[in-house]
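One structure is given below, represented as structure tokens, and several questions about it will come after.
Omission of a single protein chain aside, the complex is shown with its protein chains in their original locations.
For chain A:
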């Protein structure tokens, strides 16, 4: 709403001599808001879609972290994943944060959490209903406790069911 008003005000200004200038500001504001909006989007993702994504990006390294809004150690380590993701973006690192919150919590817990923490990584909500199947499909050794993280680079695949410090996470990533 406020953006609209700013733009309207600017458009009035544009009626005078500042036509181009105002248009630039509006465009800039529009993009700034839409980028912020994009980063706070949470998409549903099932295991097939996750596997497809990884298959289609053979040249990338994937760090897939399984977390939940109710999981204290997960919340503690999320900033480390954000930081690694931002710092090594140029090395084709994709950090995917996959929440295992109940699907009913998407709008009431997951999206508000992602907004509040201003998370920049790609955030998903796992769209699966049977843990008996999906836990083993992520990794046979996964007991189901979170946090848990899957590292994938080419054909290399490593699964770790533990909480990370930033240094530990960086070490795991560099080892790939």
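Rule of thumb we're sticking to: contacts are C-beta pairs under 8 Å (C-beta built on N, C-alpha and C of every residue); 3 or more make two chains touch, one makes a residue touch a chain; residues count from 1.
Throughout what follows, contacts and distances are computed from a predicted model.
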Would you mind picking the UniProt name of the chain not drawn here, from "Cytochrome c", "MaoC family dehydratase", "Monosaccharide ABC transporter ATP-binding protein, CUT2 family" or "Thioredoxin family protein"? "Thioredoxin family protein"
Where the complex has a chain not shown, which of A:42, A:100 or A:123 is the residue touching it? A:100
Absent chain, residues of chain A that touch it: 68, 70-71, 73, 100, 102, 104, 130-132, 135-136, 142-147, 161-163
